[in-house]
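One protein chain omitted, others in place.
Chain nomenclature is as follows: A, B and C, assigned in order of appearance, with residue numbering initiated at 1 for each chain independently.
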């Protein structure tokens, strides 16, 4: 399995759900950045499990220990390695999962690819737990971007078929700040209770629900990106698809722009004083792969958590028989709320890598 | 602007819509591949303009001249450079486009990024015409993949709000072969006439329409890919977003999977004889970033062609004034049918690069 | 500072000489490799300091703790993170080194590049101590290569102007095995005592000495590599130059081949039974960037350790004055013997990355 990513900023991700530790190395960090550990820990907590009954009751403190790359809290320019020790490792028997492939999970393709040598305990390296170091790295990236005025925020766009409003063309920093204060960030304050019922219903039925997250990156100046293989979309999309369970990525209106006429889809330019703006932002701040100065808006679709307690039909790869499987243990009935900060983090890493 | 892409297979894309030529260099090709130029030319023709009133009347033969890398029609293992000379260059005056930014196009961000030095004639290097060399490279890739049994095909999933059926779980090679024989490949034979009316209406109104393309990659064995940054999705999505006008990429059911419960979304495994299959293919043949042996299914959303003849509001970057713009010239009212083979080509290049 | 390297095999190197730990992440390892930890630890010990008066008396056990990527001693295919905690950290005052730049060291360029934020304690991330994790990674690589029959070994080619014999054209595995048994591997058994006198003399004079290391990679089949940017030399040389203090890299006879006539330099081919061999191996097993089946032979030149206790002239970057500096502490009078296993490790990593 590949660990490394990036060009101007570098990542190397390692660890397994039930191994000693998970962690990340961040290379090419600028020297002299004073890390705001409080903010980093707030972000870590936004992702951490066990905060309510909508998330898995597994308790992990997700305390980050920085092994290298800082001195007195300030980056030295050397690669920064951050580790999170796994504290809450259940010693339960995982032998069943070596044989019975969980539907919707990586179990079967991983079994084929790694010939059964992969660590299946808690999903091993495939675990969503690996997004914790990504949130750490993303939080560092955000602090560097903030110095350039770039801020990032996201909201729950939908849970199952319950939809929040979309970001408006005039989305600004205080809007994002406001979302950040909400435990379940939606634009429409009233919608989350409906979403919550959907999740609760799924949980009661030993089932799960998915949803969408919409993210905004503000204050990226016009001119970032390239056409074709080096576009903003080409940079951000692989990072976003690297988040477990993400099945769609779209920019601006995304799939909905395909239903408009050209005269509706095109975002007309106008000068507001010296500033160039567009009247709509259907293209999500990107045309020809390059930022046009408007907010960069994208959306990801997250499938329902594949871990459900209902009995499922599957195969046993040892006996070569069809069988059924009931997955016990601690599951998130809906991963969407915890994934918000992961999406923001990936966006930060992608943009920082492009800025160089 | 970046030219290069790829690791195991390498591309370098160059040229401008109204320059001398467009072309591509393909590195790391295996030696000893006898190129089927007839098949390549059939693919080139599927993308070529001027075939009917749904596409731009610009006539380009798109004749490929291979400058290196083959001997007697067989690859030598050396980098293959393919060129397409631009024949139908209008000598019209492009000075207006140096000042008045076309909405929905790359004009404004490119003006900022390249300080006005970029070639604006016909969109320059941003032109959709650059997909011609990509179709060439993709066609070469497909011939290599075919030797491994891997075949690729696509259909028009929707034009505006008119939707074709989706690929079924049992999609096979003859289904794709059948689609390939249709000038406008849809699964539902009757739907294209309705789509055609939508496009024609847009054209009559000096407007344009978008749509979606669904693509299938058959016979990729289970075990291709990796979790996180090296997943199949992370490989394919940047290529797909490199196609001009693509605003969304989704795998399997894509956004629709977010509306299912977990027990519906999970694809149950079963043995059919010795073969492992899933009863549904909502995940599009990929879980945990790795192929599971089922057809890889993905979909891209293409926005309506931004070039429309209607008068649009925009800015003049020289005079710093708000203004209006009417784009004359030859436009595609809907680019979706011509984009099908481009999508297939990108898929072929992405999969070949992963196979190595 | 960049951390990441590699394509088919991936590395991410982190840590500082006097920080908490140093370590490395290895990505894209095959699953199912049973690590021979005894052999790894033997290699770690070959590099470790404090073994005699020719090396620094700093005591570090260099005990590797594997944090991820293995289960029951066998690789899982997931990224393997190996850590070495720093035990022997002196708490001495490093403030002088923040101002007075040590000649021959990275101090001054690092001061400029990282604006004084870099960790100067023991050289920080620039320390030769960072080669410990590289030896770990290289030892893992060697175990994978060994399964393909590829073995690597090296000897001290020279210390200052005292030269050992060069590898002969018939160098074989048992020759390398023999070298491995020697504490100071030279081909000529008698030469090391003379070398030792040179090193001892340097040490007594508070000075240091350099030398050369010649390395052989056996059983690489003909056909590995590419012309130009992807040649064997292009792969190995950046790794070898990444070893601190290496100032030259040469293949085959290296600089000496420039003094031959063409008819002497060319290695004539002949069949020995079915096997293709060359009568000489002046080209070090590589022509046109590709292996020809003969042993791959290369040599690196290592400068005298820049840390010497003699008083040296230098600058104070705070006061902007010329000054003198005496470096106290524990130094290697000659790093060459400890660098042998580092050179072998880099060779292993480079070849494994090319084999893919």
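Just so it is clear, contacts are C-beta pairs under 8 Å (C-beta built on N, C-alpha and C of every residue); 3 or more make two chains touch, one makes a residue touch a chain.
Computed from a predicted model, the values in this text were never measured in an experiment.
Of the listed positions C:18, C:105 or C:129, the one in contact with the omitted chain in the full complex is C:105. Interface note: of C:77, C:252, C:295 or C:337, the residue touching the hidden chain in the full complex is C:252. Residues of subunit B in touch with the missing chain: 1-4, 6, 10, 12-16, 19-23, 25-28, 31-32, 67-69, 71, 74-81, 83, 113-115, 117-119, 124-125.
Subunit C meets the missing chain through residues 1-2, 4-5, 11, 13, 101, 103-110, 112-113, 125-126, 130, 158, 160-161, 202, 205, 207-212, 221-231, 233-235, 237-239, 241-242, 244, 246-255, 257-271, 274, 276, 278-279, 282-284, 286-293, 301-308, 310, 312-315, 320-322.
To be clear about the criterion, only the chains that are shown with their structure count from here on.
Taking the mean of all protein C-alpha atoms as the reference point, the chain centroid lying nearest to it belongs to A. Work out the mean CA point of subunit A and of subunit B, and you get 27 Å between them. Inter-chain spacing, taken between the CA centroids of subunit B and subunit C, is 46 Å.
Looking at subunit A, one finds that residues 1-2, 4, 13, 113, 125 touch two or more other chains.
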